[in-house]
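Please read the structure below before turning to the comments.
Presenting chain A:
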Amino acid sequence: MNPEIFGNGSTGGRARLLRIENLNYHIDGVPILKDISFEADKKEFIGLIGPNGAGKTTLLKCINGINKGTGCIELDGTDIRTLNNRQIASKIAMLHQDTTVTFPFTVMDIVLTGRYHKLGRFRPETTEDYAVARRCMEYTDTLKLENRLINTLSGGERQRALFARVLAQETDLILLDEPSASLDIAYEEQLFKYARELSDNGKAVIAAVHDLKTAVRYCTRLIMMKEGRIIADGSPESVITRENLRSSYGVDAIVYRNRVTGLVDFHISGGSRSRKDLSVHVIGGGGSACGVIRQLFEAGCRITAGVFPHGDSDLSCADIFGIRALACRPFSEIDDNSLKENIELVKAADMTILCDMPFGLQNIRNLEAAAYASELIIIEDTDPRNRDFTGGKALELYNGLKKRAVVVDSARLHEVI
Partner candidate 1 sequence: MDNIKGFALRRGFILMMIMIMLLSVFTGCAGRNQPDSAAENSGPESDIRSGAGSEMPGDASDGVDNGSDTGSIKSGDASDESEAAFKFPLTVTDANGDEMTLESAPQRIISLTLGSDEILLSLVDKSRIVSMTRYADDEGISNIAAEAKGVGTRTTMDMIENIIALEPDLVILDTWADVNYIKQLRDSGITVYAFRTPGNIDEQKAVIAELAHVVGADEKGQELINWMDEKLRAVEEKLSALRPEQKLTVMDYGELGSSGKGTNFDDIVTRAGLINVISQAGIEGWPMISKEKIIEFDPDIIILPSWYYDANNSFEGMRDSLVNDPSLQTVSAIKNNRIISVPNPHISAISHYVVLAVEDVARAAYPELF
Partner candidate 2 sequence: MNNLNVYKKMGIMLPAMFLLLLFTIIAAVALGAVYVPLGRSFRIILDNIGLIDDPALPQEQVSIIFRVRLPRVIVACVAGAALSACGAVMQGLFRNPMADPGVLGVSSGAGLGAIIAITTGFAARSIYTMPLFAAVGALCTVTLIYLLALRKGKIAPLTLILSGIAVSTFIGAVTQFILIRSNTYEVRRYVFWTMGGLSGMMWEQVRLITFPVLVLLAVLMMFSRELNLLQLGEEEAQSLGLEPSRTRKLLLLFTSLITAVAISVCGPVSFVGLIVPHMVRLIAGPDHRLLIPASALGGAIFLTGCDILGRLPADGEIHVGIITAILGAPYFLYLLIRTRRVGGAF
């Protein structure tokens, strides 16, 4: 690839890498995407931003040919509807939001599936395919996991392995659908660093981004979406404005240029128009609270959280969203003081949410605090019996709480708040 030709987004009379015009997409007559038009070129790292349900994931799937919309999506000047999946896979790779793999394949096998579009029915993987796979794994620091089973990896390791697979497809365009409830904040940073590096070296990357600060830091261009439409498209400075943030996220924010990083930055000053009266306390830990906090944040609630041990990813998540969170010493039981403070926060909040978290002797007192909630919501995605590491004590408390709580899974949280 030649950066002199594809740099700076200039067309120079050649077809753009990706051109979308008047893309519309309906599910059962309900419009999900409306009149989407934009172009993308090599060396661009485009962040799709906007609240949950704005249509970011749907748009990525349309580009990948999974969702079939009306309008025009051209890749190197060719309508993607004239391409079969194999041809699309040789030009576009996508990292999907849900990265769980339940089947015990080795990491190498998974990465090699990225080579599928190059293989024939009678053409097995060659040493070149293995070499490409190893190179990509080396890049994402997963080569050492080569022979591990994918279902035994941590969330971050797994995502890195799957990213290596995306790279192994050797495409010009990479689509990233960032998980809305990632387990590992530090890893997400890493993912965006990789993506930026790749776009700097000539690939085009389009990513659905949930965290605005990350988007601003890494993307060369942002496209802000709201209810299936593009409401702003351009450099981060031109997209992250007080007006745009209010109209898409419904938040009041002070937007300024950060003197340290030199990037545009913002500070949320108030709540949303609809939810700013609602105060919510989040009890979590081990990464279980992050997605919940983000969702509440986007809904504009007033949020408090705790008690998290220092070093917990939920604590850093709370920091990112600038919310008050109680912290305690790691690997030890919650002290009386923290418990008391936590109870006060629970009492003060309109609503308390107990996340889908593991229970150990260190955090069992969080369950005691939850008992003081005026309204309790329990998020249950996995069987609590498998999360109880206290030999049944926590489970007993949990089941007691459950009797007077609303129990939902995280996908349906928005319905109860």
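The rule is simple: a contact is a pair of C-beta atoms (placed from the backbone, for glycine too) under 8 Å apart; a residue touches a chain by one contact, two chains touch by 3 or more; residues count from 1.
Quick note on selection: all candidates are chains of the complex that A comes from, given by their letters.
The model shown is predicted, which means the values in this text are computed figures rather than measured ones.
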item: Touch assignment for chain A within the complex, options 1 or 2; value: 2
item: Touching residues on chain A, where the partner in the complex is candidate 2; value: 61, 64-66, 84-90, 92-94, 96, 98, 101-106, 108-110, 113-114, 116-117, 119, 121-122, 147-149, 165, 169, 383, 386
